[in-house]
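Only one structure is covered here, and it is reproduced in the block below.
In this view, the complex is presented without one of its protein chains, the others remaining in place.
Take a look at chain A:
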Amino acid sequence: MAETFDMERYLGVFLEEVEEHIERLEENLVQLEKSPDDESLVQAIFRSFHTIKGSSSSMGFQRMMELAHLMENLLDGVRKKTIAVTPELVDTLLRGVDLLKFMRNGIALEGKEPEVETGEIVGMLQNFLGKREKVEKKEVAEEPKVEEEQREVPREEREYAVRVFLTLDCSMKGVRAYLVINRLQESGIEVVSTNPSLTDLESERFGQSFDVFVRSELGPEDIKKIVESVAEVEKAEVTVQEREVQEEASREEKKEETQVRAPSQERKKVTGGLKKTVRVDVERLDALMNLVGELVIDRARLEDIIRKLQESREVAHLRTLLADTTTHIGRVTNELQMEIMKARMLPLAEVFNRFPRMVRDLARNFGKEIDFVVEGEDTELDRSLIEEITDPLIHLLRNAVDHGIEPPEERIALGKPPRGRILLKAYQEENSVVILVQDDGRGIDVEKIRKKALALGLVTQEELARMSDREAIEFIFYSGFSTNEKVTDVSGRGVGMDIVRRNIERVNGQVHVESERGKGTTFFLRLPLTLAIIRALLVRVNGAIYSIPLADVVEIEKIEKKNTYWVNKTLTSLFRGKTLPLLRLRDLLEGKKAEYEEGMEIPDVLYTVVVNTARVLAGLVVDEIVGEQEIVIKSLGSYIGDVRGLGGATILGDGRVSLIVDVASLLWKMVQVGG
């Protein structure tokens, strides 16, 4: 038991490091293909292979070591310009990296190297090396250089356990320990781990001594001297860590120290001394967010009280007092809300980073030449949203490579540069984040879409004639809709765009598309910064107050009866030159037919909320517009489950419950009932 536990400590560091290097390798190799002359890039790739080689050999993972070594040699050739950077080379190296990744994951799962056939890739890699050797043999003068290179390889590093004893009257032990670790790092010694953990050291949860595990080329005496050069260090004992000895030693330590050390908190690698960050459980953040939600509700309630107080005159003083307090609570809740939201945010780089590799591989698969540009990857988004948008983005990028960008010959024939360009860009716009996927390819053929929509019976000839191109393009988001004649491995199966839209709308986001024939296509994903709190329009329907997410609202209109028209026997109005069907929200919510029909009594004034979820523009007729407010979304709970048309509930300032209207699914229902 103890043994495996202790191995895990080293294994953890190893796996983490290898994973980091693999990620970096993927990025850098893709980059290398574009800029083969970038020497610092070649160096970085070389170093990654070198590090993987070194650590896998000290962990005893022979095959991983050999593979990394082989690729390191290849990069050495690139460095010396005896091996040229070609797409084939990058391909093979990436396959090698895939194999490393496979091995790493196998080790993570089973603790040992997986049985995997490496022969093919090793052979391919060796082929490239073979080419180099031929070149080298011709240039004998090169040889001394090779020897120099070998001398650069670092001397044998050894691992040491350093036990540091502090003086009995030492004060600020935590900072003292930090200073010791800092001093070691300054002297170029790699600090692998500490016992007790860094966190415990920082908070002075240790006695008069602590252990630091280090890796260095220096001798034990040198290390002892460095540690003892710190004041209030009584003495340092340095022991060389042989693998077995190490396990033995830490097994014994474990017995005494299990109580002190929480294994999950152990920092795997000491990088920059004391870091002032805390890891927080997402659930705890959620709980905090909930509390903030309660505060937001309280604020609304206070505002409500003030409004009521405004009507009576005697309590002027109290009123001012209350107003002041409310303003203050408002400010505090806003700040708190922002802070907690920020704590939940992750940079989009988390997802974006894996795309260059994916786009490159796809491009090579389809025989396309593509420059893939990523912008704004440091834009931040709520972590739960980041998970939700990954699949839609993969889908859009695949589409762009497969359908968007034309093959090079076709592009040349069209007078376009042979290399296509795909841009993935994120930016913040007010309270939302916009992500766009843009290609400069052939664009969407609207005529084809019109024909297909008609063939599938999604529209009538008449309706289609009235539709603008922009509206017609939206059909691509219908399920079962695909204009691609050739079904390929990755796209054109008719599933996809509808799922993209559904995923994005599920998180209160919006998708829309702009396309110009021959020029390219851009997909815009607009996402809220957070899922938990949104701005909503409060409306009264049938005596109850409903919340409509402001993101779906285009405008609020007071439509007079004389400005309405009958089209196809249903009541409509004109909105920005377009026909606006008028629907009673009350009936929509109950799943009834919601259009006004001839013979019905039409009120003189129709309070209308104009909504648009890209598929449909509609006017929702309500009894009264109450106001606009920030609301906290609460789920309806598992008893009620998913109710079409409702996206949750919230509590209003006066304590009443208001249901949140899910416009997208409501209108989808309308299409069903109406059509």
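Quick notes on this structure:
One rule holds for everything that comes next: a residue touches a chain if its C-beta (ideal position, glycine included) is under 8 Å from a C-beta of that chain, and two chains touch if they have at least 3 such contacts; residues count from 1.
As a convention for this text, contacts and distances are computed from a predicted model.
Note on the omitted subunit: UniProt lists it as "Response regulator", one of the names in "Carbohydrate ABC transporter membrane protein 2, CUT1 family", "Response regulator", "Extracellular solute-binding protein" or "Cytochrome c oxidase cbb3-type subunit 1".
Screening A:84, A:122, A:175 or A:423 against the full complex identifies A:175 as the residue touching the chain left out. From the set A:98, A:157, A:190 or A:232, the residue in touch with the chain omitted from the display is A:232, counting the whole complex. On the side of chain A, touch with the chain left out of the figure occurs at residues 169, 171-172, 174-175, 178-179, 182, 228-232, 273-274.
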